[in-house]
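Notes for the one structure printed next.
Apart from one protein chain that is not included, each protein chain of the complex appears where it belongs.
Let's turn to chain A:
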């Protein structure tokens, strides 16, 4: 027996050899992988640019947002007005910087609402299988509608406006969260380590809180990044249709909508807000793709 003991001790020692390498936490590994992904860094840089421009709008914007000068109407992009002016002589760049605040805020609020509600419903649906069918059938009904159409229908009920647009976008995004979270929970609850914790007598609540939720986190982060872009696009679409932010509020979608009437003689009015939407959505998608690769070591 003594021989066996020595053997096992050796195994223990050999396995713990790399003494110098400190145990790496999960998130520091993720950060390292993310840094190596060029697409994710470009995406993050684009987003950072827009965030700084929007947050710093009061300091950075070259003109006051509301300043109207009739003599400056429809100026093409020039040294004075980099992105031109609109039909009231307002500086487009300044308005876009303020508009970014609205767009980003809409994305943030919609994703937060959808994320919290979606994770809650998804965990319940995946863990307590008896409720599963009811929750999932509601979600399937929501999923059956194209999301923009669903958002329009919700606004038709709630009324036009920025807050209602956020709620409408959030509701249309919830089902995708529920699906992703439920699927993850379904595969997690069959894992042996969850069974092991159950065998230890840990309560359901603690199992969900300490073992399920941390493992659900990474798919939710990835989904949130991607949904951020989708939400901003949906919110801008609603504003473009006149259902979200109302003029004169400087929202990108609304600005593109106003510019549509002057498209032939002032193309810059619609083009630049549209480009901003496109770049932000692209940035979120690139970052989201990178995050997915970084959070899922199997793809490495």
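Odds and ends about this structure:
Everything that follows uses one rule, which is that a residue touches a chain if its C-beta (ideal position, glycine included) is under 8 Å from a C-beta of that chain, and two chains touch if they have at least 3 such contacts; residues count from 1.
By our rule, contacts and distances are computed from a predicted model.
Among the names given as "Spore germination protein", "ABC transporter domain-containing protein", "Transport permease protein" or "Cytochrome c oxidase subunit 3", UniProt records the absent chain under the name "ABC transporter domain-containing protein".
In the complete complex, the residue from A:61, A:215 or A:285 that touches the missing chain is A:215. Taking the complete complex into account, A:202 is the one of A:148, A:202 or A:241 that touches the chain left out. Panel shows chain A; residues 1, 4-5, 7-9, 11-13, 15-16, 19, 23, 26, 191-193, 195-202, 206, 210-211, 214-215 of it touch the chain omitted from the view.
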